[in-house]
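One protein chain omitted, others in place.
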Amino acid sequence: MKSRSPRGELLVAGALVASGLCAAAFVLLYAFESDNTQLLGLSLGLSLGFVTLAAVVTGKKVVDQSEAVEERPKLVDEELGREVAGEMVGGAEGVSRRGLLAGAAGVAGVGLGAAAIVPLASLGTGDVSETLKASPWRAGVRLVDENGTPISVDQLEVGSWLTAFAEGSDRRALGSSVAVVQIEEEEVRVRRAWAPRGIMAYSKICTHAGCAIALFRYPTYEPTSKPPALVCPCHYSTFDVRNGAEVEFGPAGRPLPQLPLRVDAQGYLVAAGALSGNIGPSWWGVRKS
Amino acid sequence: MTLLRRRRPARSEEEAAAEAVRFLDERLGVSPLLKATMRYIFPDHWTFLFGEIALYSFIVLVATGVYLTLFFEPSTAETTYAGSYAPLQGAAVSEAYNSTLRIVFDVPAGLLVRQAHHWAALIFMVAIVAHLMRVFFTGAFRKPRDANWLIGVTLAMLGLLEGFAGYSLADDLLSGMGLAIAYGVALSIPLVGGQLAVLVWDGNFPGGPDFISRLFITHVLIVPVVIAVLITLHLAIIMRQKHSQFPGPGRTERNVIGTPLWPAYTFRALGMMLATAAVLFLLGGLIQINPIWQYGPYQPDLGTNGAQPDWYMGWLIGALRLMPGFDVTIGDATIAGNPFFGGVLFPTVVFSVLYAWPAVERRLTRDHARHDLLDRPRDAPWRTALGAGFFTWIFVIFVAGAADRLLVDLGFPYEGQVWFFRILALVGPFLVFVFTLRICRELKASEARPLRRWEGTVVRREPDGRYVEVEASGNGAGREQQREGEPSGGHAGDG
Partner (left out) sequence: MRRFRRSSRRARTLMVLLTLMCSAGALYAASSPGAAQRGPSADPASSPATRSLIARGRSLFADGCSSCHGVDARGIRNLGPSLYGAGAAAADFYLSTGRMPLSNPRDEPTRSRPAYERADIDALVAYVGSLGRGPAVPRVSPHQGRVDAGMRAFTLNCAGCHQVGAAGGIVTGGVAPRLDDSDVTPTQIGEAIRVGPFLMPAFNERHITEQDVNDIARYLALTQQPDDRGGWGIGHIGPIPEGMVAWLLAGSALLLVARLIGERNEA
């Protein structure tokens, strides 16, 4: 038997040995240097790469390369098909009340289907609007920081912002977080009573798709840049804080809910009421404003 | 075999093989099946391998994924991070995030496996998209392969879902933001949105205690099993119908010409599988992907700039960003939230078009015949042009989801970009359609092969040392042209 490719065979043998060595290196690295992801990946990848080389050279050089022809199966055999159809119909011979039986089978099918699907309702049922509207904010709830420390007005100045939560609530609860911003008092155009000293709080959850409103832009010099706004980092919905967070730009469809604020006797920020709208993205039937 | 020839005479090799086959035959009677399988023909064309790359990526995904489940804990129970990564010391984290950090920092080779898993997910989708476009532009979806096309499109959809679920499990900052958007999209669906979101999330966002175990079982069992079943079906159907092939000498609608599975193609396919694995593990070791320790844990009140999903979700982000800002309302009551358009309607339209295309084309062309010979893209100018326009539409929206940072750095304000991409998404597809149609018709008329044959001359050194110039369209290229440029009408007679 004459070799088709003596050099190819040697190459394959070499590649296989190299692959084995790389794999052995991987095992050693795993045992003694398992922290080094780069060496692990390199040794395993190279080992696989060498076997690839061996397989490709074998497939393209070492073994028989001749082309072959194969007939395609005939998918349609008219006669046989007719015969099968005939047998199908024939199987129902001697059954007279087919309509009745089909109807009864339908009843059974629908019933069983319903029985199979209904337990999915265990996932959760009932009126979801209470769940979706849940909010810890009501008059008298203090604004606290992420450690639960109450927020005093002197932590803010014009052009600054911070994130606050409802005192006593779970930080992870969707309704808890608010973005607190301060702008010039005369810049506040609506709901001035809710904004002592120009300090306003808006729900931090975007009314578009639920991301955290994590940007507050405040111009150093407005004539050459943009007015103050809260911005969502996901799709850049931009909410004009001077106008009750009306949407200035971006895909959001309604303003951020605003939390009426007052300053208590100790100078801490306190909610003067509930949020002005529903938290987060809109759903069927939710009120726009 | 040849490697062993000096050790053993060929005779005994055959005997050993015969013994093995008999062993199997006596129990299963496999010889007819083995014979047919070994003689199965693979037509040679490099574009036929995209689907294989997807298959091999899936195998790597399953293998690495199983390893990861041994260490991952699908729980949102809160704990305090006390591992070795200093910037997260003392942070309140979920068990899910904590156990992912353990995989990264403490499980030997854990990071390699995790990164290879994530790269495999990206490449899986790359290969699926490439394969889908190859099948589309060569008309391989036509009867009898229309059923397999439907399975393929379903696989693409499941791949998206599976990838997104995996990305969301780690509970890091980026995955949490992605889930927030998914929640917003679910809520926006008319009538059932609120119910659906609460059902899936076990409460409102960020979800009740059951949410992450639902996500986990979806990612590690439900979707992968469906994918595996559909892949099996996909392959079984191919085996039954046999591969399609490009027109060529001797190739007809009735036969397949190419390399048999045994021996050559076995090694080639093995090579493709090993190459895929090699690339995935090299990437997994050398290029960092989704470094969740650098992102920190998620809280609903946290967000980061430049948050992006994996690439295959990028077209949906683009669509969400390009929509003008309004919710659909009647009076004051919301019917559909804004994310409905980008997050539900857009992918529904795209997948519906893909699902419906084989039937639509059959109706438009009134061509109900069986096709086993492929079209070159130019052979069906209308299909190619429509497809190019359609994919351009998706591509422009995809780019709109990611180009923000780059273009702003180039001095192009974001607001302007949104308008630019809105217009481009509406106009671009038409321009591409017209342009492609023209190109296809010209190519078809001229039979030029811009990708294969280059214009110019070859300088060849003769045995006697002289240099001669040879026209490129002469010798080699000319022969090739003759072989593959054979008018497709000729095959109809054979078939």
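Read from first to last, the chains carry the letters A and B; within each, the first residue is number 1.
Here, a contact is a pair of C-beta atoms (placed from the backbone, for glycine too) under 8 Å apart; a residue touches a chain by one contact, two chains touch by 3 or more.
Not measured: the values here are computed from a predicted model.
Chemist: Quick one: which of A:Ser129, A:Ser152, A:Ser169 or A:Asn243 touches the chain that's been left out?
Modeler: Touches the omitted chain: A:Ser152.
Chemist: Using the touch definition from the top, which of A:Val12, A:Val56, A:Leu143 or A:Ile199 touches the missing chain?
Modeler: Missing-chain contact among the listed residues: A:Val56.
Chemist: In the complete assembly, which of B:Gly296, B:Pro347, B:Pro377 or B:Pro429 touches the absent chain?
Modeler: Answering carefully, the residue with contact to the hidden chain is B:Gly296.
Chemist: For the full complex, which residue in B:Gly152, B:Gly184, B:Pro206 or B:Gly271 touches the chain that was left out?
Modeler: Among B:Gly152, B:Gly184, B:Pro206 or B:Gly271, only B:Gly271 touches the chain that is not shown.
Chemist: Looking beyond the chains shown, say which of B:Ser12, B:Ser31 or B:Asn305 touches the absent one.
Modeler: Looking across B:Ser12, B:Ser31 or B:Asn305, the contact with the absent chain belongs to B:Asn305.
Chemist: Suppose we count only contacts with the excluded chain; which residues of subunit B make the list?
Modeler: Residues 44-50, 53, 85-91, 104-105, 111, 115, 119, 122-123, 126-127, 130, 173-174, 259, 268, 271-272, 275-276, 279-280, 283, 285-291, 293-296, 301-311, 314, 402, 404-405, 408-411, 413-415 of subunit B touch the chain absent from view.
Chemist: Touching the hidden chain in the full complex, which residues of subunit A are there? Just list them.
Modeler: 35, 37-38, 41, 52, 56, 59-61, 65, 67, 146, 152, 154-157, 159-163, 181, 212-221, 223-226, 229, 231, 233, 236, 238, 248-250
Operating definition for what follows: only the chains that are shown with their structure count from here on.
Chemist: Which integer distance in Å separates the CA centroid of subunit A from that of subunit B?
Modeler: Taking the mean C-alpha position of each chain, the two centres sit 20 Å apart.
Chemist: Can you name the residues of subunit A that touch subunit B in the complex?
Modeler: Residues 1, 3-4, 9, 12-13, 30, 34-35, 37-42, 44-46, 48-49, 51-52, 55-56, 58-60, 62-65, 67-73, 75, 123-124, 128-129, 131-132, 134, 163, 165, 171-174, 176-177, 204-206, 208-215, 232-237, 247, 249-254, 280-289 of subunit A touch subunit B in their complex.
Chemist: Taking the complex as given, what residues does subunit B use to touch subunit A?
Modeler: Residues in contact with subunit A: 2-3, 5, 10, 39-41, 108-109, 111-112, 115-116, 144, 177, 180-181, 183-185, 187-195, 197-200, 202-206, 240-242, 250, 253-260, 263-268, 270-271, 274-275, 277-279, 281-286, 299-307, 317, 320-327, 329, 332-339, 342-343, 370, 372, 404, 414-415.
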